[in-house]
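Below is a structure I'd like to ask you about.
For this depiction, one protein chain was excluded, whereas all remaining protein chains were kept in their positions.
Chain naming follows the written order as A, B, C and D, and within any one chain the residues start at number 1.
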Amino acid sequence: MKIARVIGSVVNTIKLDNLHGFKVLWVEPINEKGESCEAAILAVDGVQAGLGSIVLLCQEGISARLVLNSKDAPVDAVIVGVIDSVEVDGKEIIIL
Amino acid sequence: MKIARVIGSVVNTIKLDNLHGFKVLWVEPINEKGESCEAAILAVDGVQAGLGSIVLLCQEGISARLVLNSKDAPVDAVIVGVIDSVEVDGKEIIIL
Amino acid sequence: MKIARVIGSVVNTIKLDNLHGFKVLWVEPINEKGESCEAAILAVDGVQAGLGSIVLLCQEGISARLVLNSKDAPVDAVIVGVIDSVEVDGKEIIIL
Amino acid sequence: MKIARVIGSVVNTIKLDNLHGFKVLWVEPINEKGESCEAAILAVDGVQAGLGSIVLLCQEGISARLVLNSKDAPVDAVIVGVIDSVEVDGKEIIIL
Partner (left out) sequence: MKIARVIGSVVNTIKLDNLHGFKVLWVEPINEKGESCEAAILAVDGVQAGLGSIVLLCQEGISARLVLNSKDAPVDAVIVGVIDSVEVDGKEIIIL
């Protein structure tokens, strides 16, 4: 998984039936300083994350379908948690 | 998933039987400014996307076979939606 | 999937029984100008591609086993088509 | 798999039920000199690794669920071993 920040959401006008009802968020993986460290990707939302939230991003289709409780959704990434803080070298860090 | 732009399509002369009838598009992942940010890849089309469309790209073989309704198509990526706009930092952005 | 050029083939002296009989090609992913754009990888051949062929490369083990009609071959990539031409921005391009 | 160093752990305040009870560690892949060589990622802990431990990181969801003995945990990486030493070019190296 990766630590990522929610930067936006996607509005689809045409999409497959199996994706209707799911919110797709745009997230950017970040490092321990809160800096973007990889190109932003899209993930379905499993935890009702808000804009700016620091989240736990899981990049596996099987996991995404488990979270959505769907056997046939075509998805490859999902948000599985909202992160409050990270402990690094024994110190608690609040990522903003 | 990734946001991508359709830049072309592929004409195969020899291909496996399990791929016949499926359209293969050439898409380039893009960032929020609409700039290419990764090498272009090929994906089967699940939503009848046109040239220049901004699409939702899913990179998983299981998802691709679900969309094609095929148990034996050898594919690893699929277009699952056409994106109208993206909301970033509370502002709606039309990607062109 | 990716567009790739066949640059060679592999001669194994010791390999697993489940791989015997399959041809392993060395291919390099290329861009629309026909230039190499990523490190070369190995893939089993599903379409009898020749040296120099421009091919459709699928990077998924499940797809590779489907093409080989094998339940137990340890493989993660397969050539699923030979590409004749690509249409980009409405123009047909012959990749050489 | 990759060799990685445990640099921290994650505190989630909101997470999916299927992830409760699992410890999520932050690890950075390293080279034979013990230097970081890739962006840090998150993995569930299968071996009770401590801060600073050099671990064997497996990046596959199926493996992670096997280790957690869970059929429905949405995870894509897991720590499967603590590494004592590595033998390179016939010499034993202690990575610190």
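The rule we apply is simple: contacts are C-beta pairs under 8 Å (C-beta built on N, C-alpha and C of every residue); 3 or more make two chains touch, one makes a residue touch a chain.
The shown structure was predicted, so the numbers you read here are calculated from the model rather than taken from an experiment.
Note on the chain not shown: across the whole complex it touches C, D.
Although one chain is not displayed, chain D still touches it through residues 1-3, 29, 31-32, 37-38, 46-47, 56, 58-60, 62-64, 66-67, 78, 80-90, 92-93. Counting over the whole complex, chain C has residues 7-16, 18-19, 24, 26, 39-43, 51, 61-62, 72-77 touching the chain that is not drawn.
The rule is simple: only the chains that are shown with their structure count from here on.
Each chain gets one centre point, the mean of its Cα atoms, and the points for chain C and chain D are 32 Å apart.
With centres defined as mean CA coordinates, chain B is found 20 Å away from chain A.
Taken residue by residue, chain D touches two or more other chains at no position, since every residue touches fewer. This structure has the following touching chain pairs: A-B, A-D, B-C.
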